[in-house]
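Omission of a single protein chain aside, the complex is shown with its protein chains in their original locations.
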Amino acid sequence: MVVAAGREIADGEVVFVGMRLPLLGFLLAKETHAPRAVGLYENGVIRDLPASEFLVTMSDPPNVKGASVCTDMLDVMGLLQQGRVHLGFLGAAEVDRYGNLNSTQVRGNPGWIRLPGSGGACDIASLSQRFVVIVEHERQRLPARVSYCTSPGFGEGGDWRRRTGLPWGGPAAVITTRAILRFDGESGEAYLASVHPGSSVEEVRWQTGWELKVAPDVTQTPPPNQEELRIIRRYDPEGFWTS
Amino acid sequence: MVVAAGREIADGEVVFVGMRLPLLGFLLAKETHAPRAVGLYENGVIRDLPASEFLVTMSDPPNVKGASVCTDMLDVMGLLQQGRVHLGFLGAAEVDRYGNLNSTQVRGNPGWIRLPGSGGACDIASLSQRFVVIVEHERQRLPARVSYCTSPGFGEGGDWRRRTGLPWGGPAAVITTRAILRFDGESGEAYLASVHPGSSVEEVRWQTGWELKVAPDVTQTPPPNQEELRIIRRYDPEGFWTS
Amino acid sequence: MSMREAIARFVEDGDSVVLGTFMEAKIPFSAGHEIIRQGKKDLTLVAPISDMLFDQLIGAGCAAEVRAAWVGNVMMGSAYNFRRACEQGKPRPIRVTDYTNFTMALALQAGAWGVPFLPTLSTFGTDLLKRNPSLKSFACPLTGKPLVAVEALRPDVAVLPVQRCDELGNSHSWGNWGITLEASRASRKVLLVTEEVVSTEVIRSDPNRSWLPGFLVAAVVHEPWGCHPSPVQGYYNRDHSAYQEYHRETKTEEGFAAWSKRWVHGVRDRAEYMEQLGADRARSLRVRQDAFAHPTNFGF
Partner (left out) sequence: MSMREAIARFVEDGDSVVLGTFMEAKIPFSAGHEIIRQGKKDLTLVAPISDMLFDQLIGAGCAAEVRAAWVGNVMMGSAYNFRRACEQGKPRPIRVTDYTNFTMALALQAGAWGVPFLPTLSTFGTDLLKRNPSLKSFACPLTGKPLVAVEALRPDVAVLPVQRCDELGNSHSWGNWGITLEASRASRKVLLVTEEVVSTEVIRSDPNRSWLPGFLVAAVVHEPWGCHPSPVQGYYNRDHSAYQEYHRETKTEEGFAAWSKRWVHGVRDRAEYMEQLGADRARSLRVRQDAFAHPTNFGF
């Protein structure tokens, strides 16, 4: 997942990085194909150099020291709202057929289970040029429709974003533990683009809560190479995020 | 005029100081009856200590060095708009019966004479809790109605400010080269409150472009004392603003 | 002023209180713990995230409402008291008004600027916009296009940690700002919690690092280690293990009671809390390598 996340970043892009796996993916991309990528963090940190130590949160002192700019949330969110951020990474408890995300509450037994909430996820989903979702691939986490829409994907599909008031953006990919889904440009519906080694099209479709369409040219996701694994181990030596 | 300006400042007040005479008045107040007054400048400087050298502009390096805070214009203007500024000082080319100010254009012969414009004057007149005008007392500078309203006083009088959308504020005094005018709380009209030594009620009324009302208890403005003159000389040693 | 006196004087039952404006750094845990010890009630807690501090105040029954974008334990995920309050009304029911990070920042900026709202393009099409009454879509008066109005917040109190401060409330702060600037201007009262007290000359030597005029500050509390286990740049690092321990130990109400007894009710103040933590652990969190900013000349 980390490697697949890193591959989504093009060189020179401005990226809302977040924490955990996307951060590692960002660091990986910086050290391989995207050395000029710049990372933004909601707390106000802007970095073009990796932090010198392992980070648990974006406000850990190693992320501040050596930053390009330390500013405030409104400033980085303003750049986001202006359309200057190419890519944002998001996690979620649920992602649906149109790439809408739920990180607020899910159905429990009985009642609702309360989750932490949006943080900046809704803003990033609303305002980045594109966003990528990272999620565990289990049937109940990929329902046909999220039970609460925290962060907008393509809504009900088609030109829903523009009709609703969102001038650009939307999900580019969902990277799961089993596969990579991408989105149809017209309908806004997710389809299976590649399957990770060890999984299969049938398993992925069974673990998805709607009739998942499959790309005619569906492929196997290329596995991480040695260099990529080495870089990941360097930034997460104890396997805190990747074990 | 400097001394009269200084006397308008109460201790502990937050004051939009501006430059020239009001700045000297502020420094004078700080050294006499209002040691805890704080000065705001539109460029983002906030000071509770006088600058160590004579200032020509608010952005001169001596005004930055030793400031309490160096921030931006939006920040100080935001405090103003929140109602946190007690007093602002303004100059103008024209001030009228209701304390409206013109610093944009005046009638010439022929056509219009273009003046520099509002700067922050309109904002300060709109949003400070009260403001004080400093102006040369000549008949054409105190017309019945300003030919262009750059900065709002009491408009057309009465509850005009509230009706227009200004939730508070208005002029508290006009300090001229001949007199001090104050404003009636109900009608918002200026009246003669005190006459400077060397001038007279008749002269002041003759040099005013409308039928200026006179307070029943009109007094003579107390002249500057030795201490006040000494302080002014210290901050404007070459008489750049006060000669 | 001591933290005890500051909380007693400036935080009243029913107040809205901003805690945790620097995101995961400089969270005023010692102020939160004093609020719990004094049994403040019916507070509205305001912040984008507060890491685990809001969970502690909710578990102690101090909060009637939370206005936030994210409530939990950043390192570990969900926090249990928040879940218990939302799902079971324990120890008391709370209202939750869900913001995003950006809309929380805009709400406070609107308060700071004295306008009733600020416009944004975020939250369209979401359930946040439907359910949070402080977010409302409207037509732009200039373009006619849809916008979301974020209603201004004017909290009663903001508790804001800084690295160094003079007696008058002039201070220096560094590191990421989060929503601190707007919270400081939007709130009716600001309590500064400082690691160090310095002379006014130190603050005036660098007016660009000085971020809040002293006339907006109601009280200064000198409280070293006041933010532990969150980090303070240049002073101490994040104590990750404290977040893991809290997560492990507060799965049940009884577990939270035991945790509170040890870390909040069992100590009188932050000094006793630090004794409880132990000198070795504190030492391990201290700055290991100084990194001073390049000199800057304000001379003329």
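In this document, chain identifiers A, B and C correspond to the written order of the chains, with residue numbering beginning at 1 in each.
Here is the rule we use: a contact is a pair of C-beta atoms (placed from the backbone, for glycine too) under 8 Å apart; a residue touches a chain by one contact, two chains touch by 3 or more.
Nothing here was measured: the structure is a model prediction, and the numbers come from that model.
Contacts of the undrawn chain with the visible chains, over the full complex, involve A, B, C. Among B:Gly120, B:Pro171 or B:Gly188, the one in contact with the hidden chain is B:Gly120.
Contact with the chain that does not appear here is found for just one residue of C:Gly32, C:Pro155 or C:Gly175, C:Gly175. Across C:Gln38, C:Thr97 or C:Ser205, the residue that sits in touch with the chain not pictured is C:Ser205. Among the residues C:Met1, C:Met76 or C:Ala149, only C:Ala149 touches the chain that is left out of the figure.
Where subunit C meets the chain that is not shown, the touching residues are 114-121, 136, 138, 140-143, 145, 147, 149, 151, 172, 174-175, 198, 202, 205-206, 208-209, 231, 233-234, 237, 287-300. Although one chain is not drawn, its touching partners on subunit B can still be listed: residues 19, 41-45, 56-61, 64-65, 70-74, 77, 80-81, 104, 108, 111-123, 126-127, 148-152, 155, 160-161, 164-167. In the full complex, subunit A contacts the hidden chain through residues 12, 14, 38, 45-46, 48-49, 53, 60-62, 64-71, 74-75, 78-79, 81-84.
By our rule, only the chains that are shown with their structure count from here on.
Viewed as a contact network, the protein chains form an open path, each link joining two chains that touch. By the count of C-beta pairs in contact, the leading chain pair is A-C. Within subunit A, no positions touching two or more other chains are listed.
Across the assembly, subunit C contributes 181 as residues in contact with two or more other chains.
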